[in-house]
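One protein chain omitted, others in place.
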Amino acid sequence: MIIIASDKALPPNNTSASTDSWYESSARQRVENLLDANSFNEFIGPELRETSPHLPLFDLPEQFDDGMIVGYGRLDGIPVLVAAQEGRFMGGAFGEIHGAKLTGLLRAARDIAWLPVLILFDTGGVRLQEANAGELAIAEIMRALIEARFAGIPVVGLVGGRAGCYGGGGLIAGCCSALAVSEQGRISVSGPEVIETNRGLEEFDSKDRALVWRTMGGKHRRLIGGAEVFADDTVASFRDAARFLIKHAPSMSLEMLEAEQFRLTQRIEQFGTCADAADIWRSLGATKPQSIPALPHPDFVALANDLQEPHYVAR
Amino acid sequence: MLLDKILESLFPSGHTVLVACGLIFGRGALADGDSIAVIGVDGRIPIGVDEAALLSGHVLDVIKSGGNEPILILIDSDSQRMSKRDELLGLNEFLAHLAKCLILANKLGHRTIGLLYGHTAAGAFIATALATQTLLALPGAEPAVMDLPSMSRVTKLSIEVLQEKAKSTPVFAPGLDNLAQTGAVAITLDPDRSLAHQLTSVLSQPVEREDSRDKLGKERNGRPKAADIAKRVYELARASV
Amino acid sequence: MTTWDNAQRLRESRKRAGALYARGKRVEKKDATALLEAVIQPGDRVCLEGDNQKQADLLAVALAAVNKEKIHDLHMVQSGVVLPEHLDLFELGIAKRLDYAYSGPQSQRIAKLLFGGKIELGAVHTYLELFARYYVDLTPQVALIAAVSADREGNLYTGPNTEDTPAIVEATAFKDGIVIAQVNEIVDKLPRVDIPGDWVDFVIESGKPFYVEPLFTRDPGAITETQILTAMLAIKGIYAPYGVQRLNHGIGFNTAAIELLLPTYAERLGLKGKIASHWALNPHPTLIPAIESGWVKQVHSFGSEVGMDDYIRARPDVFFTGPDGSLRSNRAFSQVAGLYACDMFIGSTLQIDLQGNSSTVTADRVAGFGGAPNMGSDARGRRHPSQPWLQAGKEADPDSPAALRRGRKLVVQIGETFGDKNVPLFVEHLDALKLATKLDLDLAPVMVYGDDVTHIVTEEGIANLLLCRNNDEREHAIRGVAGYTNVGRGRDKKLVQQLRERGVIRRPEDLGIDPLDADRRLLAARSIKDLVRWSGDLYAPPSKFRNW
């Protein structure tokens, strides 16, 4: 018997854009699938070829959008400004053009004063080949972001990309009105290798990926209050999170920063002597902290809601 | 310059600034009799969660005490503290919070002025000096985003090659001149003249609403594109609504 | 007067020498080196159990620490050269001659020692050849083996990674050799007896698990669109038309992609139950979705895989778990199964030449080939018919009378035309030839011989070498799927077109496959975490593969 395989009668692929993995999608796919169909309008798109003026000095390939996509679109009908980093190009790192696009977007948000902003983080931090420009870009972005929040604009960060959200990216994320993070997402200032290099293998084994995720990953960030929403790794889940968080982002004020000061000093008092994330989770009240990394999305969301209320007014 | 000398030259009429565990807190008297709040980091210590929380707490205290007292932040720090504990506790939030407090102080009417007199790097640099409205420096200051040996490891280029490349651009190599050229440092002070006068002159200048570091970087040929790109995006975004 | 028990008497004297360090069979860890110095003699043939996966690591360290004035010129006969200590023996002058089958991480250092004359090479064997010669003329005088646990009598439980142990011990114990086992722990009652205690002379408790390399774990996150395309081609162009049910897969990403396309792409082609049901295979984590979807009837394994033990235990209908519930693997039997009972081997390689010979040896690496050479060869002695075997035989030799015609095993090489760093898969001459010249070897280390290869699959299409009638056709069938490599660009377009018309070469479009459909969303699992989910949280991957 010879089997003749025929795919003429194939049912359509059982995949739709919204169930696509956020982690696997490119920055363009994320923007495309996050926003309403055909609603995205890019500012300084790739056809304008505004590439890095510095990478040629290092004989490195450029990308037409310098790894940052910014523009205007709609999220379930709500007009929004969007920025997305491509984590695979130069590790999503901030360079001069890359950063300036986001600066311009946030300054506009501040002055328009009614358009929410979504930042789709995917970054290893500062791009070393243009380190000074990248560092300054981060400082400028933070200032513009905080000014926008002071003007009452929700700035929502979404973290779940391949490069994580490291270095200055972690600081920008810390300035956002609210964050959604997935299990794959990592938020941290120093990367695992940096800690290992500086402190030695005994302090941090960067190859122990369970340790990396336990210390910097999305679940831990949600549990200590560093992120408000724990998203599943799908575009649909991040869209729900973004829509929700836009509504739960009060303007920045002195009271809010006082509340954050309280929240952060409390955190040091509560967990400052914990040696490992599992100890922190245990002191939060988790009965089986070792089982947390493996918990499926809905179970973890329920547990997190139980252990740690999101702090919309304290960040 | 050493911190004592700097404080002496900044505040000839006296100050209450103390250094404890590398953190600087206090007040200085300005020439016109007003006071200026002083915070900062001395002795090249790294900034971790504990240091950041203490610094931000002081900034909030200044804001809460009312008025529009200026804030001076003196910096000779390491980079952020690179440890498991700090990251476990969410160092990114602490550093961001410090920057938020400084920028909010600014929005609420306090002048914020940074003075780099030693080293600083990476996340510590962003959360302190780069979060001020006007960044000053003294000659000999050593701001760095990343040091050349680390850069050499990551880029797989020798330090010599990096040094050679650094001759043609200020965009990546550490150092005060490079950071001044890219627009980070507004003014490099003259240590041989009274720092008090120079500070007064900075404080007396009108406050710019807009972050102008990208424009400065363009004028000084350190960042050729940032200002234009930001402006174009700004205009396109405004035109889209 | 002729004496007939010299070997037995030598064995007794070795045992007596070793007994000085033992209480019963038990020897303390700290006395391991002294025991080896007492038992081993210069020039001995020693098997230091280094398998494809598990390693007698404590004994390797102990042997590397012996006094080389006392012990030298050993002849190492072991399938895997994996640990640094395996080669330290040669560098230190403790060992001189080597017969082996596989070396992964040490392949570069082996090459250096061979070039430097520190190793006298017997041969780079296939597993079955080396095991076979344990019973003919390479019988170990001393075997140093690894097991999970021992009881007080010295019975051994080898656990899921039984691997080579039975083949080694049987040869050694019954031909008057000495068997020394390292065990993780000594217990009162074993889950099962894998090696009877009266075949074991000394037991050392190591106090920690022996080292096992997670060799068969492929992260679905690293599978590329091109690899998915090759997998689609293989499924639709080979598995389906031949109806391949009994098979073995290599460890590359292309075959991992095939495993992950079974519950999706192949399911939609209506192939469930018709292909890929019976396997000789290590417990590949990427096979979990196919198992869970009911594709897989039975799997016999060469060894286990790190993190898979609980999953295997929970799927006794599929795996060989035995009464105690844990996997019993056996490399020798599984290799025999792969050679004789499977209708197809499909795997990747690093170089293929114009005759279809393939090798993973490059100018500075002597890897050895693991299971591929046995699986990837036609068992000429085979008698039992099966549809794929008969059909392949017919394609190769359409004119002989059917009842006298030998069938053919399908031996498929699959890969992308260019590998890492743009290194071409197809070459005019294998690097293995250069190596053979440099080391003055009689045979170049070829992994799969060209005349055993029946198909080559690349993103350019499938070359069916069974249908080639002469060397020229064969060469052009290969060039025809060699893409933009020098070999590929050296093709005669007309000849290739003729081969395509005859179905010798089949392009994706000839099979109704659009390369743009090769999307990662087709994979049943796109990450290690997905595999864990498929397994119902029974699969526990090593930390280095996690991103949670």
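Order of writing sets the chain letters: A, B and C. Residues in each chain are counted from 1.
Note that a contact is a pair of C-beta atoms (placed from the backbone, for glycine too) under 8 Å apart; a residue touches a chain by one contact, two chains touch by 3 or more.
Please note the rule applied: contacts and distances are computed from a predicted model.
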For the chain that's not shown, choose its UniProt protein name out of "NADH-quinone oxidoreductase subunit J", "Malonate decarboxylase acyl carrier protein", "Hydrogenase 4 subunit B" or "Cytochrome c oxidase subunit 3 family protein". "Malonate decarboxylase acyl carrier protein"
Here the chain that is not shown touches A, C
For the chain left off this view, which of C:P214, C:P316 or C:P515 is in contact with it? C:P515
Using the touch definition up top, pick the residue from C:E37, C:D353, C:D378 or C:E416 that touches the left-out chain. C:E416
Per the whole complex, from C:D73, C:E91, C:E120 or C:E225 the residue touching the absent chain is C:E225
Using the touch rule from the top, list residues of chain C that touch the missing partner. 224-226, 416-418, 421-422, 459, 483-484, 489, 515-516, 518
Which residue numbers on chain A touch the omitted chain? 26-28, 32, 46-47, 49, 56, 59-65, 86, 88-89
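Keep this in mind: only the chains that are shown with their structure count from here on.
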Quickly list, by label, the chains bordering both chain A and chain B. none
Ranking chain pairs by how many C-beta pairs touch, which one is first? A-B
Could you find the chain whose CA centre sits the greatest distance from that of chain C? B
Taking each chain's centre as the mean of its C-alpha atoms, which one lies nearest the mean of all protein C-alpha atoms here? A
Centre to centre, by mean C-alpha position, how many angstrom separate chain A and chain B? 26
Dist(centroid_CA(chain B), centroid_CA(chain C)) in Å evaluates to 59
Measuring from the mean C-alpha position of chain A to the mean C-alpha position of chain C, what distance in angstrom results? 42
Under the definition above, what is the set of chain A residues touching chain C in their complex? 1-7, 10-11, 13, 15, 20-21, 23-24, 183-184, 207-211, 213, 217, 219, 293-294, 296
As the complex stands, chain B meets chain A at residues 49-50, 53, 56-57, 60, 63-64, 80, 82-97, 99-101, 103-104, 107-108, 122-123, 125-127, 130-131, 145-146, 151, 154-155, 157, 165, 168-173, 178-179, 182-184, 211, 213-214, 217, 222-227, 229-238, 240-241
Mind pulling up the chain C residues that touch chain A in the complex? 221, 235-236, 240-243, 268-271, 274-275, 387, 391, 512, 519-522, 526-527, 529, 532-533, 537, 543-548
